[in-house]
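Every protein chain except one is present and positioned as in the full complex.
Just so it is clear, A and B label the chains in written order, and each chain counts residues from 1 on its own.
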Amino acid sequence: MAHAADVHAHAEHGHHEETTGLRKYLFSTDHKVIAMQYMFTGMAMALIGGFFAYAFRMQMAFPGMDVPFYGLVTPNKYNVLITNHGAIMIFWVAMPVLIAAFGNFLIPLMLGADDMVFPRLNRLSYQIFLLSAVILLASFFVQGGAFAGAWTMYPPLSAKAEYGLAPLGSSLFLVAVAFEFVAFLLGGINFITTTMNSRAPGMKMYDIPIVVWMIVVASILFMASVGPLIAGALMLFMDQQVGTAFFDPDKGGDPVLWQHLFWFFGHPEVYVVLLPAMGIVADIMTVFSRKKLFAYKTVLYTVFATGVLSFTVWAHHQFVAGIDPRMANIFTVTTLLISVPIAEMCFVYIATLYGGSITLTTPMLWALSFLATFLIGGVTGIFLGASGSDIYMHDTYFVLAHFHYTFVPIAIIGTFAGVTFWFPKMFGRMLNETLGKIHFWITIIAFNCIFIPLFVLGTAGDHRRIYDYTNFPDSSLPWMQDMRVFATYALIVMLLAQPIFLFNFFWSLFRGPKAGRNPYRANTLEWTTESPPPHGNWPVDQLPTVYRGPYEYNHPDSKEDYWPQNQPA
Amino acid sequence: MSEHAHAEAHSPSHYVRIWALLLALLVVSVAGPMLGVMWVTLVTAFGIAVVKAYLVAKHFMHVNVEQRFIAYALLTALVFMLLFFAATAPDVMKKDGTQWEKPSWKVPAAAEAGGHGASH
Partner (left out) sequence: MSARPIATTRSAAGLPTGRLAVWWLVVSEIVIFGGLLASYIMYRLAHDAFAVQAAHTNTWIGAFNTLVLLTSSLSAVMAHTAAERGDGPKAARLLWATIVGALTFLAVKAFEWTEEIQHGFTITSSTFWSFYYCAAGLHASHVIAGAIVMMFVARDAARNRELHRVELAGIYWHFVDIVWIFLFPLLYIAK
């Protein structure tokens, strides 16, 4: 019987001791410790990325003036700030928190396993990731300064020393991104293998919580799309340091090749970060509406279809780069097509809520606001996916507002939803609901106040990546500058609200009311063990067996309004 | 697979036979292009590469007896690479647009024939 075999196997291989103290943070292979390491690193990088946003927004609002706590934003510094803000938020905040932190913490627990299948590889992944963050930050301190050629690193600007002002910084940036890729490739192998092989006895494919599926599919998408970009990064590095001409049009190269290599990854990448956030939202919505997910299998197959489709849309980022217009037609069709499955998933979520017994806790507020704001982001993408309108919209603030209305729900709202929801399990204590709600409302309202003006400015023709509009008469109308100032003030308000969250987080860590095993009366397996779970997650002979799916709320056959997966019928 | 067939397929002599076949194919793939006929080169050099890869995958990596999804995953990766090529080549391989050209891509073969260590 599977259970006895498990115990026997574990006893045979010896007991895995828990490491303590400083050694724990250097050498621990426990997936929960590694998850926390990713989470705190990601959150620290978010503070840095957010500070950069503050500095360049202040330049937009008050051009040429000293920014408090930063100094003067020169043209080059502006480019450094926007470049690294983008890269940090995507590679060093969204991915580590949504995929690595939540993936590492949740996957073994939700599957009823005692750890990831390769704990030492897991630790190595984090160490490589940390190294990548250090390399990126180091690029600010080298001669020539940090890379300033946009997070997309288009050559020849990023390749030729005479265009970019930071030859060393450019290579450090590229190497940092490459190391981050390696860390997530290794981590992805761990997640995929663990989910495929290490499920609890009785847990079939359709009994896996959606958030786990989403993180696994995201890992597969990442793995399949990053390869060409790794090849491209090697080529770009050679161009930068050795003087090859892969992307140099004067010597037999082609910069458009880089664009294709980058966006072949870049587009699936947005789904790589979207899927985990949607998974988190699904798991929260089911718990706080006491209803099963409306159409689990449909959601699953939709996710698979979206994943495949996401590989067919990438050149919509290159509509005005001089690509073959017939290709642009094809990519328009595929891009508009891909909005359908995502919209369908949003409808499924709404159907899940419909008729449910809804409690508006802080995590639920975040989950609901994800749906509302991501929808706005999604529909504004339609204008950009159609190549005709994109000719006007490309590189305007409309694009920027579109992707912030998708990325901020993913990276910020999704993170807060997940952290406020799983905090009791992670740390054994409850967060303060009042502080949570105040933080939520200020953040959400401020976020909308930042980016709705930017939609308007973009439609009016404001170009991206311009540090001073003085020489753009069409962009220097008074009402436009008023909007820029308003958006910047909104950003400051949003940033000032974050200490509320930080205070809530750290205060509750030490003084919050103790959470029991299952404060939300939820079904999934992580809620069956202690809060926080011990090393090994369950006692060796008590690893759970699963009897049903993860969303059996208000089932007629169960006594309570929830029915844990591991409870025998 | 029957016990006997399974043992057969995993016996050293079976592997040596496959190796010999691979070497024979290698010889053909080197000899073919020497004839200088384009389609012969294509078939022998690249067609044989595909055959050799298939032989290694099937007989050495045992893909055919693995779980089916492994083969699907590998093929999907290949299909994505074909997709990447198909959508990128029209741009990268084009040397003239309506309002642009890539002069450095039009260097005739003869011009670079002379130089060892051609200049940048």
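The criterion applied here is as follows: a contact is a pair of C-beta atoms (placed from the backbone, for glycine too) under 8 Å apart; a residue touches a chain by one contact, two chains touch by 3 or more.
As the structure is a prediction and not an experimental result, all values here were calculated from the model.
From the options A:N197, A:T359 or A:T434, the residue with contact to the unseen chain in the full assembly is A:N197. Across A:A113, A:V303, A:I323 or A:L384, the residue that sits in touch with the chain not pictured is A:A113. The chain not displayed touches subunit A at residues 6, 9-10, 13-17, 108, 111, 113-120, 185, 188-190, 192-194, 196-199, 203, 223-232, 234-235, 238, 242-246, 251-254, 257, 261, 264, 536, 540, 543.
The chain not displayed touches subunit B at residues 10-12, 15-16, 18-19, 22-23, 26, 29-30, 33, 41, 45-46, 48-49, 52-53, 56-57, 59-61, 66-67, 69-70, 73-74, 77-78, 80-81, 84-85, 88-89, 92-95, 105-113, 115-118, 120.
FYI, only the chains that are shown with their structure count from here on.
As a whole-number value, the distance joining the C-alpha centres of subunit A and subunit B reads 37 Å. Residue ranges of subunit B in contact with subunit A, taken from their complex: 76-77, 80-81, 83-84, 87-88, 90-92, 94, 97, 100, 102, 104-105, 107, 120.
Residues 224-225, 228, 243, 245, 249-254, 256-257, 260-261, 264, 311-312, 314-315, 322-324, 326-327, 330-331 of subunit A are the ones touching subunit B in the complex.
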